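Shown here: the complex without one of its protein chains, the others still in place.
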Amino acid sequence: MRIRLLYFATFRDVAGRDFEERQVTGGARVSDLWRELTGEMPGLLRTGSMPPAAVNRQYTGPETVLAEGDEVAFLPPVAGG
Amino acid sequence: MRIRLLYFATFRDVAGRDFEERQVTGGARVSDLWRELTGEMPGLLRTGSMPPAAVNRQYTGPETVLAEGDEVAFLPPVAGG
Amino acid sequence: MIARLPVHLTDSPIDAAALLAAARPSDGGVCSFFGVVRNHHLGRATARIGYEAYAPMAEAEIDRILQGLASEWPDAQVVVRHRVGLLEVGDVAVAIVACAPHRSEAFEACRAAIDRIKTTVPIWKREFHPDGTSEWVDPTAGLPRERAMTDL
Partner (left out) sequence: MIARLPVHLTDSPIDAAALLAAARPSDGGVCSFFGVVRNHHLGRATARIGYEAYAPMAEAEIDRILQGLASEWPDAQVVVRHRVGLLEVGDVAVAIVACAPHRSEAFEACRAAIDRIKTTVPIWKREFHPDGTSEWVDPTAGLPRERAMTDL
């Protein structure tokens, strides 16, 4: 199934792109996706453990199971204000 | 000796004037002046015990000894802001 | 006593935007408080409020409060304006603007400023109701006598 993955700030610098459509296996969790991404792009590991993640524009935990069409983002440390 | 006495808000309403020049005996304290005033104008006692007093535009205690030319005011409960 | 020009008190409308421009280039946080004449008080409707000050003492007392804030929050810069005269509902009666490099100092200095101004600055307000009655407001009226007298 396909998801849409967004990159922001330092993660965009590492990935070299704003977003991508990505194929993930059915039943994959947020934490599985993070492991896959850091395998491809070790530069994402700058922040240490898994950063906060959002699925469909809401914060979610690492155990959340992904679904077809989800919009997913891992969020570098926020710095608004 | 003479002092200048100012009245504000409820105290002005009771006294019926903004200020007065007043003769006080040498060595008189702020508390003596208050006792004298409330003797003349019991309406000042609305606030109960002696209200905060200012001599020469600074808060001061009841024991302060008055001096010639002092500007004195007893202050009803303040309500700025 | 030497006469001085009013600095903190004014009988003209307070220009909030001008006060907010007080931030220095090193300031990252600006906390402000505006006390506004509201349309009710203790369950009764308010039409207007008349503010009266013991002006020279009020100026001196606000100076003293600002000196205290400067020693407690040395990085903060605080500006105060207080209206005197007759105000309508919605008018700004008091404005405090506190600027600081970080937001904590700005918030703390601003809050302390308004709390202290309300407690010790010799300003009084007379509340006018729509029915034509009016009276001086006594913020200590509901407090136990001990509290009222030590609030200074």
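As written, the chains take the letters A, B and C, and residue 1 is the first residue of each chain.
Going forward, a residue touches a chain if its C-beta (ideal position, glycine included) is under 8 Å from a C-beta of that chain, and two chains touch if they have at least 3 such contacts.
Just so it is clear, the model here is predicted, and its values are computed rather than measured.
In terms of the touch definition stated at the top, the absent chain reaches A, C within the entire complex. For subunit A, the residues in touch with the chain missing from this view are 6, 8-10, 13, 48-49, 52, 54, 56-59, 71, 73, 75-81.
Residue positions on subunit C in contact with the hidden chain: 16-17, 20, 23, 25-40, 89-90, 101, 103, 106-107, 110-111, 114, in rising order.
We take it that only the chains that are shown with their structure count from here on.
Seen from the Cα centre of subunit C, the chain whose own Cα centre is farthest off is A.
Subunit A and subunit C have centres, each the mean of its CA atoms, that are 50 Å apart. As a whole-number value, the distance joining the C-alpha centres of subunit A and subunit B reads 72 Å.
Touching of two or more other chains is recorded for no residue of subunit C.
For subunit A, the set of residues that touch two or more other chains is empty.
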